[in-house]
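Each remark here refers to the structure printed beneath this line.
Right, chain A next:
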Amino acid sequence: MDGFGVTFAFWVLTGVTLVAALGVLLSRNLLHAVLFLILTFVGMAGYFVLLSADFLGMAQVLIYVGAIAVLVLFAVLLTPRAGRDNGETRMFLPALLLCGTLLAVILFVITDTNWAVSEEPATVSAAGLGEALLSRWVLPFELASVLLTVALVGSIMLVRSREEEAEDPR
Partner candidate 1 sequence: MTRQWTGPEVAAVAERLVPGAVDRSTPAACYLKAEKLVETMAALHAAGETDFVHLTNLCGVDFWDHFEVVYHVQSFVNNAIACIKVDVLDRDRPAVPSVCSVWRGAWMQECETYDLFGIRFEGHPNLHRILLWDGYPGWPLRKDFLSMPGGLQPGLDEFSGTKRREPPPVSVAE
Partner candidate 2 sequence: MPAFLITNNWYDFRDLGNLSGKLLDLLDDALPFGVVYVIAALLGFVASFVIFVLPSQLFVGVYGERKLIGRIQSRYGPNRVGPFGLLQPIADAIKLMQKEALTPTSADRALMYLAPIVFVAPCVLLFAVIPFGPNMVFADIPVAIVYFLAVSSIPVLTTFMAGWSHNNKYSLFGAMRVVAMTISYELPLVLGMLGVVLFTATLGLQSTVLWQKEMDIWLVFLQPLAFAIFFLGASAELNRTPTDIAEAESEIVAGYLTEYSGMKWGLFYGMDIGYAIAAAAFGVTVFLGGWTFFGLEKWVPPWLIFIGKTYLFYFLFIWTRGTLPRLRIDQLMTFAWKFMLPIALLNLVIVATERMFWVEEKADDSIVYAFALINIIAAAAAIYGWSRALGYRPENTPQKARLVSEAGGFVPVDAHGEGSK
C-alpha cells in the first residue's frame, strides 16, 4: 500500500465518505439524506477497491446503490404524510455524547494495539472468494440464501394491504 495514487485516493475517499455521512446526520430533508447515504455507499465502494476487494466493491455499488438505496427511496415516497423532514429526537445530545465516548475508546484501542500486519498484501480474487464460499463457507452461504428468501416473503406479506388480502383467492 504505497504510491501517490493510493494515498491520494484514500484521502479523497475519506473526505467524501465522512462528509456524506455527516450529511446524513445533519441534512434537514429526508430525500437529501438518502442521497448523502448513497454517496457514503459509493465512497465505501471506493475503499473496498482500495483494499483490493474489487468484486466486493462492485457488489457494494450493485447492491447498496442499485437496490437498497432504491428501496429506501421507495419507502420515503410511500410514506408521504409522515413528513419529509429528517429531524432528531430529544435523544440527540445524549446519543452524541455516547457515540463520542465510544469513538474515543475505539480510537484508543486502535492506536494502542500493536496490529500484526503482514508485509505481504493479502488479496483474494473473485474466483478464490467464490470457491471459498462454496467450500468452507457453504453452510452460511446457503443460510444466507434462505434468509434472503424469508426476507422476501416476509416483506411481501408485510406490505400487502387489506384489500389485496381480501382479493387473494387463497
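Regarding selection, all candidates are chains of the complex that A comes from, given by their letters.
Keep in mind that, in the parts below, a contact is a pair of C-beta atoms (placed from the backbone, for glycine too) under 8 Å apart; a residue touches a chain by one contact, two chains touch by 3 or more; residues count from 1.
All of these numbers come straight from a predicted model, not from anything done at the bench.
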{"item": "Candidate from this complex that touches chain A, chosen among 1 or 2", "value": "2"}
{"item": "Parts of chain A lying in touch with candidate 2, wherever the complex brings them together", "value": "3-5, 29, 31-32, 35, 38, 42, 45, 54-55, 58-59, 61-62, 65-67, 69-71, 73-74, 77, 125-127"}
